[in-house]
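Heads up, this is only part of the complex; the chains shown haven't been moved.
Labels run A and B following the written order; every chain starts at residue 1.
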Amino acid sequence: MMSEMIREDGRKFDELRPIKIEAGVLERADGSAYLEVGGNKILVAVYGPRESYIRRLLQPNTGVIRCRYNMAPFSVDDRKRPGPDRRSSEISKITADALRPALMLENYPRSMIDIYIEVIEAEGGTRCAGITAASVALVDAGIPMKDIVVGCAAGKVNDEIVLDLSEVEDKEGQADVPIAMMPRTGEITLLQSDGDLTEEEFAKAIDLAMEGCRQVSELQKEALMKRYSTE
Amino acid sequence: MDIVPEITRQSITNLVKNDKREDGRGLTEYRDVSIETNVISKAEGSARVKLGGTQVIVGIKPQLGSPFPDTPDLGVLMTNCEMLPMADPNFEPGPPSDDSIELARVVDRGIRESELVELDKLCVEEGKHVWMLFIDLHIIDNCGNLFDACELAVMAALKSTKLPVATIEDEEVVLSEDETFDLPINNELALCTFVKIGDKMVIDPTLDEERVASARLNVGVTKDGHICSMQKGGQEPLTKDEILYCVNTAVTKVKELIEYL
């Protein structure tokens, strides 16, 4: 029975790793959040809406968001050279795409919202974790949104579709399907799929990842409630 | 950045609403595809693909190198993409743009995740010498849907690739001067790209269709109908049903594309 399968770390097929989310962890940033999931440690800061020093990026009729996903040199087993590489450039791009639909950027012409995602420690699934944390930081910055975007992945390990792959499962598994969604409408704002899946397996993975998103979404709300209740 | 005239936007959107397109195609119909291989004599593998007006050239060059420490018995693939300023007035010379990086990585992941290149057969001496294949994508004319054109070109070039036979003599690698072997390939793959215009998903978009689209979905499918890579792009979300529709359509269309190889 799939639901009784024990995973390498003892989780059930549809079980998330332990998650901790905290809003408002930095002084200077307009909004910030800290997230731990499994061995991942992610810090996000949001600045804006503000004028940008890079004027050519601004647009007359709408606001612009810019996202920078960055891994600390010490966040992985073999030290990573500082600065952007191709992987982080791609993740920055699709993270901005994933968050943009929830923002009402047309209300902020000629301005920029900057989202800085720092992976302090990485253990599989940092792009989804970064999106989840970034949404919390955006709320913390007081930026109105249609919905709080949330990210989660499903994948295929030992021919089973399971939720929220750990680093080991990602490396040894057969497929990884990270998504982000707006929980109110169920619309999907990020979708990737790597590895071997039949059409049926893919459909199952999407359903499971969406279910995971809904669970993480509750934790986002709790973190924000806690933030506002302590203020 | 391109601003699409409002009139173009309306015209394309209205056409698509009625299941029609600028160039007369149906919503799930590809433009003409032509593939030519061995177009570069100095490259060990090469192909030129035309997809409508879009044109790309791929050249593959091997180099002997060291394997990665965690895969000592596997060859290495490196995919690089140059969006040449020749191809589009909006492409700029200089380091690869984010679009160019995404294109290269999506095309690369298709090849990599489908595991169709038998990397273990590119090992010359475990832990010491493996073949590194440099797959260089040269975009020379951008009339829309670079993703599918590039993946076809890479696939065709890989199939045409011949490497010199390498042996170890006295602890050194010796390359045969005349003997070659075909790059071992055990599967085939194509990428099938959709954009969302209004409420419809449209396959193989032209440049203007790309510009007015609100979202994009790349679906990589292998010859045996398995999904090996996907990527959503664009400013707006997609519903689950839209995604499943695309996947289902792609499984059929990829079979057509693979026939060109």
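We adopt the following convention: a contact is a pair of C-beta atoms (placed from the backbone, for glycine too) under 8 Å apart; a residue touches a chain by one contact, two chains touch by 3 or more.
Not measured: the values here are computed from a predicted model.
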{"item": "Overall stoichiometry - one representative per chain kind is placed in view", "value": "A x3, B x3"}
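Basically, only the chains that are shown with their structure count from here on.
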{"item": "Separation of mean Cα positions, chain B and chain A [Å, integer]", "value": "27"}
{"item": "Partner chain B, residues of chain A touching it in the complex", "value": "86-87, 89-90, 92-94, 97, 100-101, 175, 177, 181-182, 185-199, 202-203, 206, 210"}
{"item": "Chain B to chain A touching residues, read off their complex", "value": "96, 98, 101-102, 104-105, 109, 113-115, 217, 225-240, 243-244, 247-248, 251"}
